[in-house]
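Structure incoming, see below.
For this view, one protein chain was removed and the others were kept in their places.
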Amino acid sequence: MARNITRGLMIGRFQPFHNGHLSLTRQILKECSELIIVIGSAQFNYIYKDPFTAGERMLMIHEALLESLVDLKRCYIIPIANDENNSRWFAYLKSMVPPFNSLYSGNILVTNLTSSSSHKEIRIIEPRYERKTEYNGTSIRRKIASGEKWKKFVPASVYRIIERIDGVYRIRMLSESDSNPQIW
Amino acid sequence: MARNITRGLMIGRFQPFHNGHLSLTRQILKECSELIIVIGSAQFNYIYKDPFTAGERMLMIHEALLESLVDLKRCYIIPIANDENNSRWFAYLKSMVPPFNSLYSGNILVTNLTSSSSHKEIRIIEPRYERKTEYNGTSIRRKIASGEKWKKFVPASVYRIIERIDGVYRIRMLSESDSNPQIW
Amino acid sequence: MARNITRGLMIGRFQPFHNGHLSLTRQILKECSELIIVIGSAQFNYIYKDPFTAGERMLMIHEALLESLVDLKRCYIIPIANDENNSRWFAYLKSMVPPFNSLYSGNILVTNLTSSSSHKEIRIIEPRYERKTEYNGTSIRRKIASGEKWKKFVPASVYRIIERIDGVYRIRMLSESDSNPQIW
Amino acid sequence: MARNITRGLMIGRFQPFHNGHLSLTRQILKECSELIIVIGSAQFNYIYKDPFTAGERMLMIHEALLESLVDLKRCYIIPIANDENNSRWFAYLKSMVPPFNSLYSGNILVTNLTSSSSHKEIRIIEPRYERKTEYNGTSIRRKIASGEKWKKFVPASVYRIIERIDGVYRIRMLSESDSNPQIW
Amino acid sequence: MARNITRGLMIGRFQPFHNGHLSLTRQILKECSELIIVIGSAQFNYIYKDPFTAGERMLMIHEALLESLVDLKRCYIIPIANDENNSRWFAYLKSMVPPFNSLYSGNILVTNLTSSSSHKEIRIIEPRYERKTEYNGTSIRRKIASGEKWKKFVPASVYRIIERIDGVYRIRMLSESDSNPQIW
Partner (left out) sequence: MARNITRGLMIGRFQPFHNGHLSLTRQILKECSELIIVIGSAQFNYIYKDPFTAGERMLMIHEALLESLVDLKRCYIIPIANDENNSRWFAYLKSMVPPFNSLYSGNILVTNLTSSSSHKEIRIIEPRYERKTEYNGTSIRRKIASGEKWKKFVPASVYRIIERIDGVYRIRMLSESDSNPQIW
């Protein structure tokens, strides 16, 4: 990598992008000169676990960073599909993003894959997640589906986008189609 | 679409094609000039949830329509594989079938995907399913696996085809391989 | 196969369905009780070699058979995607269509694949193609692209469908995008 | 789309990102409030026609925009893989990017696909490409391979990145492996 | 097949290769002149159910056979990916291995697929598995994850390889990432 640039990478499904994610972007931008946000499972959408398209998630992240005055000139936001061959996945990831020095991840699988001899040059950093039980995609989708309050767990811009694209209705529908007997 | 032709589309996995499906074909042919039957999950077979190949299901539908004197000149039967990207799936569907005006589906996901701005020209119609708990693929496969009676839930020709291809044995085998510890 | 039914299968890309194809459907229906028409390369469309979607080709074949008073009760029309593993392709084909006894094909690869020990039960029959240089997809697309007459090489209904979907314009555009330097 | 935001989309392989591309980004940002740059054929790399990975191209575009003082707060840069089913490709594209109003493309296929009834809400705009024969990926790769001058056809930052990753050597190697008899 | 050679095929995921598998290789080499060992689900790795890569499993089998003085000149070890279309899978298998006469499998699905008319030439033989509850991949992985003893269930060379590649740690990590709430 050139000219003393250091890059930190974080990865998530961002279904939706919430305050915990936002806070991690700030941590990384303090410790590295540039930030790469990887939108994982980019090919999935319109299922209860993954309600939003990669494009919608891109928009949420972009607008949330803008609104929070995060410097977009220092950020990359990149959608990546899954790979059924985990051992190959990390090479796939590296082919899709600019070179990076640090991977912020508490996921044991990601850590394990990265620590193999081929990727020794990358440092793994355990993120400091705040309020992990509330700033949590699974829990937020559940609240949306059951009509509980969830506004304060996501950036205001994310809330507005979900409203605009009728995301609450979508998540409720999808949660029902998961629990009801399927017709076809 | 040309010359006052209207087409209605129904979609199912047809594992197997049963009397509820047959009754929906009649409803659609009363309301539209032509009927498109889409065989979903076409790539799956020889699993308990999807025991029959797309070719076998094609045959069941064709013979059931013949036997019931449904006018095959007004029918299309088309196998379609799944797409992991739901948002793209509807465009894939449209590339594989003749143009259609109405989609007969009670599935909330299908309805949701179709109602997006790109597909506004298609009407969604909630099908009138008869005797939904009996005319139901899951329940019929369960009866076949456990040795209960199931003959009256499917058209006579479908019953004959399942006998001819040894389908009862196949479904029983598959139900066991699902519940037993796998060896490899 | 049951009850003395014999099925003959023909395969083509049908870009577009022309009089040579129509004439082969008649030959097969004289020699077999049922006909299976397989639309190959079903996943391709909007390229010069494969301008029409599988759905459009389905429509062409259906309407051409109707118009020619071919008995649709005896016909199956089934789209099939390619498989990069040729040796596996024939098994894939068999999983997607009803059982058949005869394969009408002059294509040496198809003949070769089918004659392997696993598929000995299927007879290969060399089709009697009429006026092969005129009733020929490549030559018809070339005529369409260059503004020559082509109407008499396809069934009247196919001609009408191509007009209705602006197919002449599409083929011309695609022929240009093949010969011009691409921009991206 | 919300609050009077208009988005214009441009698509390219960016092998490499050159001055013609840069000039188009400026045109779009004059006419729209936001710009979406789609990196096409994202899955290809290390072939003569597509030497750079999606990640490397991402970096080139990001740095070229920075250097040219283009406002990155108004830009999205998104890699997209090809789809063998062209008719489905546009729906795939829409699932991967934020909503957009205008598509800047002179490619006839793209124009043709977009003009179908499902995508009527999107305006197609013919880009004003400057110096098309020089600002042209094919011609730049050929110059690099044959040792001609090419520096003035790309932004300075793109030139530096290609040097840093040894891109000139890579393109020369790949051009040879295309023209020489392959060994395996 | 030529010159009185008979080949027997066994298939497994070999996660890991254990004494039951080894014993089956001996049975087959008594009954056939050559043995084909197919490593199934070859594309999976770094998941709790499939912790080892195909390459690692290849190594385990090779070294276990060497150590047990099995004659490697009579053995083929071949990794094969899954196929979502089961009916096509057997043709895929046949395209990837030398011709064989006997398939050693107690798996009902495998037996069912093979008994179809296209594969009549292949004999299905029910393997004599010894100590099935102990010589069993699922149970061995569970023991490894929970810290129980497992050394005596696998060949000594397999034990050494798992130690060398830190496989115990890997399996424990993967078992946790399955049971813990996922972060992204």
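Think of it as A, B, C, D and E in the order they're written, each chain with its own count starting at 1.
Quick note on the criterion: a residue touches a chain if its C-beta (ideal position, glycine included) is under 8 Å from a C-beta of that chain, and two chains touch if they have at least 3 such contacts.
Everything numeric in this text was worked out from a predicted model, so none of it was measured.
Novice: Mind giving the shown chains that are in contact with the missing chain?
Specialist: If we consider the entire complex, the absent chain touches A, C, D, E.
Novice: One chain is left out of this view; which of E:T53, E:N86, E:N136 or E:S175 touches it in the full complex?
Specialist: E:T53
Novice: Looking at the whole complex, which of A:Y76, A:F90 or A:Y104 touches the chain that is not displayed?
Specialist: A:F90
Novice: Write down which of E:N19, E:N45 or E:S175 is the residue touching the left-out chain.
Specialist: E:N45
Novice: Mind listing the chain D residues that contact the chain we can't see here?
Specialist: 43-47, 53, 170, 173-174, 176-177, 181-184
Novice: Touching the hidden chain in the full complex, which residues of chain C are there? Just list them.
Specialist: Residues touching the hidden chain, for chain C, are 11-13, 40, 84-87, 105-109, 111-113, 129, 136-138.
Novice: Under the stated touch rule, tell me which residues of chain A contact the chain that is not displayed.
Specialist: Residue positions of chain A that touch the missing chain: 85, 87-88, 90-92, 94-95, 117-119, 121.
The rule is simple: only the chains that are shown with their structure count from here on.
Novice: Please identify the chain with the largest separation between its CA centroid and the CA centroid of chain A.
Specialist: Following the centroid criterion, the farthest chain would be C.
Novice: In whole angstrom, what separates the CA-based centres of chain B and chain D?
Specialist: For chain B versus chain D, the centre distance works out to 42 Å.
Novice: As a quick test, compute the distance in whole Å between the mean CA positions of chain A and chain E.
Specialist: 37
Novice: Spell out, as numbers or ranges, the residues of chain B touching 2 or more other chains.
Specialist: In chain B, 45, 53, 85, 87, 94-95 touch at least two other chains.
Novice: Chains as vertices, touching pairs as edges: which of line, ring, star, complete or other describes this one?
Specialist: Here the contact pattern is something else, fitting no line, ring, star or complete shape.
Novice: Please list, in label order, each pair of chains that touches.
Specialist: Once each pair is checked, the touching ones are A-B, A-D, A-E, B-C, B-D, B-E, C-D, C-E.
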